[in-house]
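Here is the structure we will look at, set down as structure tokens.
Here the complex is missing a single protein chain, while all its other protein chains stay put.
The block that comes next holds chain A.
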């Protein structure tokens, strides 16, 4: 039984005076204990809104949330704000993309860390301070005693992100949601932070929901990957399966358009044409069809379903998937 199982999550913005716009359109996935699950996609695919919905951080007005998000028997989407506050920070925690704007600029780091310890673990005074120093030390912040007295602007970007991770893991949460945790960081600092997350998952068995646009990060970290496009999962597979045989034209196109460090020079890139603005409503067909090289009239007849055209567990939402000319050797009954 997975720790978190999200079923047909739908988030729609807008209401009476605005044309409603659906950011997340029926997304389903599960995250097990000690598992790293990736939500990948470009800007506007609904990955961040998914995480905000799970954490109960969407504004109360002007947003309609549908579906279920079952976290160890409780539906996160229908919890009362008070129960959610109790769970958030203790059982679920989140790391945001921009560490500077998610820390309070006028409160010292120490106070921001001990706030969580006081709220959820009842620690106060010296024990809380000690625990906070230990948390900072654990995420590799040198001289934690001094850093606790400093303000966010006095820390470097990498150190701020570490401080946020320290706060997120303060109560040993069972589920950690990381929304683009390394996008604002330099590549050597990114490597440090990813290693830290990897260790957390290995040692504590934390479930990690990793939200990113970087397929390289996904390849090294995630067990299971969901590729989102225009609010829907278009491909779901284990990472080896996905990177070895990207089957949805969008996932295939994404992998073809990334310059790779290990590719020989001069190998051309194969970009996806158009931009995210060229999409059609899922209700009318496949939202990716206007940018797709494989598209046929069949793509415009209603929402395609998730199917398993290649292998079990590798689900693809496409009527014309990218399949190898020779299908993989299937077990043909003699």
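Please note the rule applied: a contact is a pair of C-beta atoms (placed from the backbone, for glycine too) under 8 Å apart; a residue touches a chain by one contact, two chains touch by 3 or more; residues count from 1.
What we mean here is this: contacts and distances are computed from a predicted model.
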Which of "NADH-quinone oxidoreductase subunit M", "2-oxoisovalerate dehydrogenase subunit alpha", "ATP-binding cassette domain-containing protein" or "Transport permease protein" matches, in UniProt, the chain that is not displayed: "ATP-binding cassette domain-containing protein"
From A:7, A:70 or A:150, residue that would touch the chain that is not displayed: A:150
Which of A:217, A:286 or A:316 contacts the chain that the document leaves out: A:217
Omitted-chain contact residue, chosen from A:158, A:181 or A:231: A:158
Options A:55, A:135, A:178 or A:286, residue touching the unrepresented chain: A:135
Residues of chain A (touch criterion as defined above) contacting the omitted chain: 42-43, 134-135, 137-144, 146-147, 150, 154-159, 172, 186-192, 194-196, 198-199, 213-220, 239-240, 243-244, 253-265, 268-273, 275-277
